[in-house]
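To start, I am sharing the structure in question, which I have written as structure tokens.
With one protein chain removed, the remaining protein chains of the complex are shown where they sit.
Each chain gets a letter, A and B, in the order it is written, and its residues are counted from 1.
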Amino acid sequence: MEFFRDGDVLFMRFLDGDDLLEGMKQALKDQGIRSGVVLGGVGMLKSPQLSFYKGSGVYEAIPLDEEVELTALNGNVATIDREIFVHLHATVGRRGGEAMAGHFSGGKVHMTAEIAVKALNKAMTRGFDNRTGLKTLRFE
Amino acid sequence: MEFFRDGDVLFMRFLDGDDLLEGMKQALKDQGIRSGVVLGGVGMLKSPQLSFYKGSGVYEAIPLDEEVELTALNGNVATIDREIFVHLHATVGRRGGEAMAGHFSGGKVHMTAEIAVKALNKAMTRGFDNRTGLKTLRFE
Partner (left out) sequence: MEFFRDGDVLFMRFLDGDDLLEGMKQALKDQGIRSGVVLGGVGMLKSPQLSFYKGSGVYEAIPLDEEVELTALNGNVATIDREIFVHLHATVGRRGGEAMAGHFSGGKVHMTAEIAVKALNKAMTRGFDNRTGLKTLRFE
């Protein structure tokens, strides 16, 4: 993974086999970005772990054991207990064009991926929310 | 719905049951943002009203009576007759991962949703266009 910083934008380029979440966390940490908005992402993923939130803290895995085009990446950057946390939802396209979508629980890049994040100045943190079972966003 | 402003970014966090379009309009109005670009949105929606534009002003509803992951939110903010109008298209994921997509005609948040908009300075307005039957964008 390589990256460059251009003002408020962190642009990352991933290589084949790179772990997407680990790579993003590494670049964000290097740049001291602790809150941000994902501007988008394109490329390919290898058997990405997509999931569907059933409530009470349980994510149901979506089986997808193949290479797919990453066609939309939305999400944000915040901190949980002072550690950077990247929340991503992904939309991907299968070989015939069928789209699959869900919470992105993790996965590796196939061939290449190009991701941009806009850094924010104000802090966003996540804390456990009893009602939803999620670590929901809190603004300072 | 809670929100914060960070420079040109309006970041909104929705709670379970919040109306997405109403919440966005409320936050935009509060912040005096009358034109903007949606940077993205993640979370979940409850039976969102997606639709497909058939022309001549007619949107065909897409049946979707279930909770879904919101995986991509694209669109913009403009005004129609001086009132804020939010134009959104949504991509969502069903429980098994199947993606559905269309014009977002409205809907409520399930659990939580996190949406970011970048404010623009120049005005964008919408006015009726005879050719398409749409209220198309106009730049000042």
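Just so we're on the same page, a contact is a pair of C-beta atoms (placed from the backbone, for glycine too) under 8 Å apart; a residue touches a chain by one contact, two chains touch by 3 or more.
Nothing here was measured: the structure is a model prediction, and the numbers come from that model.
For the chain missing from the display, the contacting residue among B:1, B:21, B:62 or B:84 is B:62, taking the whole complex into account. Set against the missing chain, the residues A:28, A:92, A:124 or A:137 yield one that touches it, A:92. Contact between subunit A and the absent chain runs through residues 2-4, 6-7, 9, 11, 13, 16, 39-42, 44, 69-73, 91-99, 101, 111-112, 114, 116. Subunit B meets the missing chain through residues 37-40, 50, 52-53, 55, 60, 62-64, 72, 74-76, 87-91, 99-103, 118, 120-122, 124, 129, 131-132, 134, 136-137, 139.
Please note the rule applied: only the chains that are shown with their structure count from here on.
Inter-chain spacing, taken between the CA centroids of subunit A and subunit B, is 21 Å.
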